[in-house]
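Yeah, one chain of the complex is gone here, protein chain that is, but the others are all in their spots.
Chain naming follows the written order as A and B, and within any one chain the residues start at number 1.
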Amino acid sequence: MQRPPGIITLTTDFGESDPYVAIMKGIILSINPDARIVDITHQLPAGSIQEGGLIIKESYKYFPSGTVHVGVVDPGVGGKRRPITMLADNHFFVGPDNGLFSPMIEVQGHTGIIHLKEKRYWMNKISSTFHGRDIFAPVAAHLSLGVNPFLMGEKIDNPTTLTYPLPSKNNSDLVGEVIRVDHFGNLITNITREYLSTFLKSKSLIIKIASLVLKKISNTYNDVPEGQPLALIGSSNLLEISINMGSATKYLGREYGVGTKVIVRRHSANIEL
Amino acid sequence: MQRPPGIITLTTDFGESDPYVAIMKGIILSINPDARIVDITHQLPAGSIQEGGLIIKESYKYFPSGTVHVGVVDPGVGGKRRPITMLADNHFFVGPDNGLFSPMIEVQGHTGIIHLKEKRYWMNKISSTFHGRDIFAPVAAHLSLGVNPFLMGEKIDNPTTLTYPLPSKNNSDLVGEVIRVDHFGNLITNITREYLSTFLKSKSLIIKIASLVLKKISNTYNDVPEGQPLALIGSSNLLEISINMGSATKYLGREYGVGTKVIVRRHSANIEL
Partner (left out) sequence: MQRPPGIITLTTDFGESDPYVAIMKGIILSINPDARIVDITHQLPAGSIQEGGLIIKESYKYFPSGTVHVGVVDPGVGGKRRPITMLADNHFFVGPDNGLFSPMIEVQGHTGIIHLKEKRYWMNKISSTFHGRDIFAPVAAHLSLGVNPFLMGEKIDNPTTLTYPLPSKNNSDLVGEVIRVDHFGNLITNITREYLSTFLKSKSLIIKIASLVLKKISNTYNDVPEGQPLALIGSSNLLEISINMGSATKYLGREYGVGTKVIVRRHSANIEL
């Protein structure tokens, strides 16, 4: 493998008011002064392993091959969960083995996953509360310099994985759910463009979420008047419910967040929920 | 033109909890691995085109000539609004043609504005919901490498512009308004130092906003006791209403935000509003 590009991304639930993220950056720059560090987000709700995995999955592929992606959503820090690194889709991932990298393990399978053990790639002292600082940041910096991850520990083939809800088919209904609500209040579902296009036989459909019924999939937010709801395939190739110049989460109510069912029915028969 | 410095700034209404900003950075670094990316802010209220323009106007000039400033406040994404780049005051600007760059167009006039059309400078697939990722980030990266903007599309001379409120004179009164409230609760008006100094003939004046009457322009926050209100010419050369060690927006009430009238009267006659 050629020398990696020296880019390291960080995704955590640390927030931005404490020095924790900056401490990781200081360690990285101490080991690789030429590293370029990009924050994905530090605003994951505390302990949101599944949401962290979705965010990393959505963003990693826009970075150059060989980028090192550090994820620290680590409520089990200091306990028995293993620190790992893995190579998937030509990107490196570093963090706790608690399911955070499930979407990447799904892509790659159970190969190329290393249980981090070699302490020479770590800080000298290892706390029981901040492995982002003591293990993951220095390991990421060494990976960004081209250190072979297989030198850093032992291969494992039993990583912890979390399952994400998948849409299900039920006669003429496709039943999915909201998996993420973004900053604009868009309700992003687990129904992909591909899944939807194999399900639908014609353009005639009904989409139902909460009390809202939509009769088509729009191309842009502006296909409906300002303040009106619509469904479209968003920038991540997922069906989303939005409001033109507004927030779907405000429109429907905050109780319709992650986990809310979304039904797509072929033809325009009535839906009874 | 000599090679640009490779600096790219980002101003958006994306917030920092989603991966959208980082995705733009990943694309930029994939095209120009040496780009240095600086966030201006991602906390613009959703769809605040005018406020975005003020923020870009206030900050761009502190960067080196040739810096590329990307602005994405783009509620009309996927509709008919054009993607543009422009060269103004020796800086590049990239984003939607929806008035976001009005303050820079005011500086430069309707020259040097390009309707982006050349798809070889874009991502391969163009979504209808995220041109920040698909068009503006890659175009900015190419500009930061020195690609001539005139190769990227066609010159236009009819950009969309928004008008900002200007102060007006009414006998001995100068009537301006609050155009931005900053993080400290300072109320920043549209009255410039220059405008004020041509209006005033002596140092004798009264400033009135909401129920507050001030009788001078202070030099520093500390010119008045802690917790007391004052008017001064702020760091952007604009008249602002502040509280020493406090927040003017909390002091006056949040209802006196953007759009609130501010009256400056020559001499110390009484003001009746």
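In this text, a contact is a pair of C-beta atoms (placed from the backbone, for glycine too) under 8 Å apart; a residue touches a chain by one contact, two chains touch by 3 or more.
Given the structure is predicted, the values throughout are model-derived calculations rather than measurements.
A.B. asks: Could you tell which one of A:Phe63, A:Phe93 or A:Phe130 touches the chain left off the display?
C.D. replies: Hidden-chain contact among the options goes to A:Phe130.
A.B. asks: Contact with the hidden chain only, please: which chain B residues?
C.D. replies: These residues of chain B touch the chain that is not shown: 5, 7, 9, 16, 36, 38-44, 55, 58-60, 62-64, 67, 182-184, 219-222, 232, 234-235, 245, 247.
A.B. asks: Need a quick check: the contact residues on chain A for the chain that isn't drawn.
C.D. replies: Those residues of chain A that touch the unshown chain are 14-20, 22-23, 25-27, 29-30, 33, 37, 46-47, 75-79, 127-130, 133.
The rule is short, and it goes like this: only the chains that are shown with their structure count from here on.
A.B. asks: Averaging over Cα atoms per chain, report the distance between chain A and chain B in Å.
C.D. replies: Measuring from centre to centre gives 32 Å for this pair.
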